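The other protein chains are all here in position, but one chain of the complex has been omitted.
In order of appearance the chains are A, B and C, and numbering begins at 1 in each one.
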Amino acid sequence: MTTMTYLEAGKAALAEEMRGNPRVWALGEDLGRGGVFGQYRGLAEEFGAERIVDAPISEAAIMGCAVGAALAGTRPVVEMRFSDFALCAVDELVNQAAKARYMFGGQSKVPLVAREPVGMWRSSAAQHSQSLESWYTHIPGLVVVMPSTPADNKGLLKSAIRCDDPVVYMEHKDLWGLEGEVPGGDEHLVPLGAARVALEGSDVTIVTWSKTVHAALDAARSLAQSGIAAEVIDLRTLWPWDTETVYASVWKTGRLVVAHEAVTVSGFGAEIAASVGEECFGGLRAPIRRLGSPRAQIAYAPPLEDVLRVDAAAIADAAAALIR
Amino acid sequence: MTTMTYLEAGKAALAEEMRGNPRVWALGEDLGRGGVFGQYRGLAEEFGAERIVDAPISEAAIMGCAVGAALAGTRPVVEMRFSDFALCAVDELVNQAAKARYMFGGQSKVPLVAREPVGMWRSSAAQHSQSLESWYTHIPGLVVVMPSTPADNKGLLKSAIRCDDPVVYMEHKDLWGLEGEVPGGDEHLVPLGAARVALEGSDVTIVTWSKTVHAALDAARSLAQSGIAAEVIDLRTLWPWDTETVYASVWKTGRLVVAHEAVTVSGFGAEIAASVGEECFGGLRAPIRRLGSPRAQIAYAPPLEDVLRVDAAAIADAAAALIR
Amino acid sequence: MRRPNIDTERLTRHFRDMCRVRAFEEAALKALAEGLVPGPLHPSIGQEACASGVCANLECDDLLLSTHRGHGHTLAKGADPEAMMRELLGRAGGCCGGKGGSMHIADFGVGMLGANGVVGANIEIAAGAAHAVKLLGDGRIVTCIFGDGAVNRGPFLEGLNWARIFDLPVLFVCEDNTFAATTRTAAVTAGPGPAARAESLGISPVGVDGNDVLAVDEAVRDLVQAIRAGGGPRFLHVKTYRLTGHTATDAAPYRTTEEVDAQWALDPIARCGAELEAAGITAETLDAIRTAAANEMDAALEAAKAAPWPDLSLAFTDVQDIGAPVPAGPGPLAGIEHVRASTPPIAPGGTA
Partner (left out) sequence: MRRPNIDTERLTRHFRDMCRVRAFEEAALKALAEGLVPGPLHPSIGQEACASGVCANLECDDLLLSTHRGHGHTLAKGADPEAMMRELLGRAGGCCGGKGGSMHIADFGVGMLGANGVVGANIEIAAGAAHAVKLLGDGRIVTCIFGDGAVNRGPFLEGLNWARIFDLPVLFVCEDNTFAATTRTAAVTAGPGPAARAESLGISPVGVDGNDVLAVDEAVRDLVQAIRAGGGPRFLHVKTYRLTGHTATDAAPYRTTEEVDAQWALDPIARCGAELEAAGITAETLDAIRTAAANEMDAALEAAKAAPWPDLSLAFTDVQDIGAPVPAGPGPLAGIEHVRASTPPIAPGGTA
């Protein structure tokens, strides 16, 4: 175990995988100087400009190039800088990366990882704050991963790089500085598709991911003070998601809150609520509550931005209301 | 009332709005020769090349240009040819069109309509068959419309062109030739946001839209033969969707099937199921069933493609199973 | 036309290759007319010299990226016509298992990494494949063929810029057939055109008469040599004409028959044949080549017609490694969705 930040954990994961496999390389803007958040700092020095590739501002080319590079036998790790800019490369990700294996009848896989930092990061406003994970869960062929802790950022990124499917890997910009214990050694892999029960409880299930896991844990602590035992499930992988763990928890508690930072409408919370509503119908003791951002663009002014954030108090209120 | 096809209805709507408002114009590939499906045939002759604009293969420029043209005081109607190609213009639609009004503090609206033909159209395969409506329902600022009949294609397209919001307007490619009665006169407007009860019934509610409406009506007819009275709701507008009509129906029937052509996972059926599950919790007599495409890319070979289609039999089976 | 010192053997090979492409598409069009091709077909009739002239200079393990109009490129790269025909008919044994069809034809076994249904998308993919090839240092080169319509899409700029700044081993071929669907590209392409754009991106272009197969062959030979020598990306502008409609069902009323007839007079296969005759190859030899090609492709079509539909379970293979759907009833397992397999509305085996 070592203490490191979420940012360092991601960097360590990439470095280890690059050391272990010469076919792994990374491409994105400003990577030679460490990337926009410093999450690549030092890697160009270790691996050279051939494997830590400094790209022009060409998100479409970065993603499209990764598709071709994956088809031709390498394992590119794409850096999109802000997930919002990945919207300049949707054809490349959705029409190409996600479909090539299928439409060519399995002649090739497309092992690429698209790192797309997501989420509100104080006053970044409408074009630099989005969380569009639910989009990618809707696209056949894609795997979607959203780590919430340093340990998971290391273990999940390593698994994503080893995965033969195109993986949309969404780190949260507000978590870069978060410190935590990270298991050492090259073989700290967190399996894709397995949720983590972050806190056990019997009264209500809170399913969440990414930064909102921390708000949910805060909420659970305050609920505990009112005698309510919340179970907090960190989904970690959104596609495929761990229905087994979630359904088992809901059968146990009979109550579910799904909380995420993304817009509620057609957010991934809808998929979870719809699935649980169908699969655990007889076990639900209250309606499933979804908490997400209202369907509004994200504002710059801090108080306006905060109106759109799901915080611990909102989660605790929603959970408590299901029990009352 | 006149009988016309879905295609002709859309063309009539655009022509009428262009006659009525010189600020309305259309832009897209091959429009001067009628567009890829003939849905613009004759319009260049009537309105000239200045208002029926023949674009290069530049979806990003077509959409981006429409954003600028809307900000500068016109009302562009964008033709994306296949909704799949709109994936080349996502930044322009999502980061620009949907956000400009908000991020500039209301200094301008963005009145544009993006026509995006959707859906499976025999053996068009993975890159020409997608239905990504749920994506756009997730984006604040956008209105999402999916007509299922000629009458609605006329009345909704006219309303969309008059709407000051950016509207994603999705016609289904398999419906172009569908004939139906269309109210005459310039003022046949179908309001955005209002569902249509296509068939009344008391035993089970089927919520659907676009081409799947017709499969649902077929299913309802076969259910009727087994004595099951299905209520079929054609949503018509997905955002904002007519919660009032849907909730009232579910309170009445206690059972809901949501059927759509798009992938089930994170499809808009999830939003409906989640919302109904929350709002009608006490009124549900069975779990909500969602029917959509499995989460697989769309295959070329007809039998494989058909595996992915939601048909009348599947809808009838699902509805009947809720009652048994 | 008469050129000195013609390599008649090589030119005869081109003649054969072009006849095979033409015959393949004629067979495919016949199948389409019979209702056996369920999806769209984009014929390359009149453009065969590009396919043959380019691919004659590529090794089997060199990589090729193509477009929606890619039958010729795929055949010329060495793919099996029967597997291709099965693909067009959506049958078992198609080169993509019946899952891609004409617009996604591919044969990775001969380095053909796919046609593409999105205009211009193959340019970035090709740059990426070349990036991989350079990283791996295995000596392969990549060729990317795209249309004159593609030069108006962003990926043209982004992909060429990418290839140049990283000095990648890739040959860009703009197969300029005068049209993008029903639009004359000249009307929607600003400035002097594709070659000038390549030049502005640091890749000096070469232009060639695309209906002269030897000219294409020779131009490509030099460019490929330069690329193999580590010279970085190259650009070839191949000027030709689309003799058919955009798709097999496009009657192309937006141009006169005079225009098309004049272009038929430049048919690359006829020109190649005439040149071979002038060089002493007999009409009989050429006829035999034509007939062999037609027979080969008719046989491919017959075999495809006789082939069964793909097994329905294939709808769920090749989706992805983890989280793929399982064709089964609903249940509390990750990634499982309910799937109903309906009866195919079109009967297999050529009876449709």
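Throughout what follows, a contact is a pair of C-beta atoms (placed from the backbone, for glycine too) under 8 Å apart; a residue touches a chain by one contact, two chains touch by 3 or more.
In this text, all values refer to a predicted model and were calculated from it rather than measured experimentally.
Every visible chain touched by the undisplayed chain in the complete complex is listed here: A, B, C. Of the candidate positions A:99, A:128 or A:260, contact with the hidden chain is made by A:128. For the options B:17, B:30, B:79 or B:92, the residue in contact with the chain missing from this view is B:92. Only one residue from A:8, A:29 or A:203 touches the chain missing from this view: A:29. For subunit B, the residues touching the absent chain in the complete assembly are 23, 25, 50-51, 53, 55-56, 58, 60-61, 63-74, 76, 91-92, 95-96, 100-109, 140-143, 163-165, 192-193, 239-244, 247, 278-279. Touching residues on subunit C toward the chain that is not drawn are 152-158, 160-161, 164-165, 187-192, 196-197, 199-203. Counting over the whole complex, subunit A has residues 29-30, 32-33, 36, 54-60, 84-85, 88, 122-128, 264-265, 291, 294-297, 299-304, 306-309, 311, 313-314, 317 touching the chain that is not drawn.
By definition in this document, only the chains that are shown with their structure count from here on.
With respect to subunit C, maximal separation of chain centres occurs for A (centres as means of Cα atoms). We define each chain's centre as the mean of its Cα atoms; on that basis subunit A and subunit B are separated by 30 Å. The mean-CA centres of subunit A and subunit C are about 39 angstrom from one another, to the nearest whole unit.
In whole angstrom, the spacing between the mean C-alpha positions of subunit B and subunit C is 34. Among the residues of subunit C, those in touch with two or more other chains are 94, 96, 98-100, 104, 116-118, 154, 319, 323, 325, 335.
Shown for subunit B are the residues in touch with two or more other chains, namely 84-85, 88, 125-127, 265, 295-297, 299-300.
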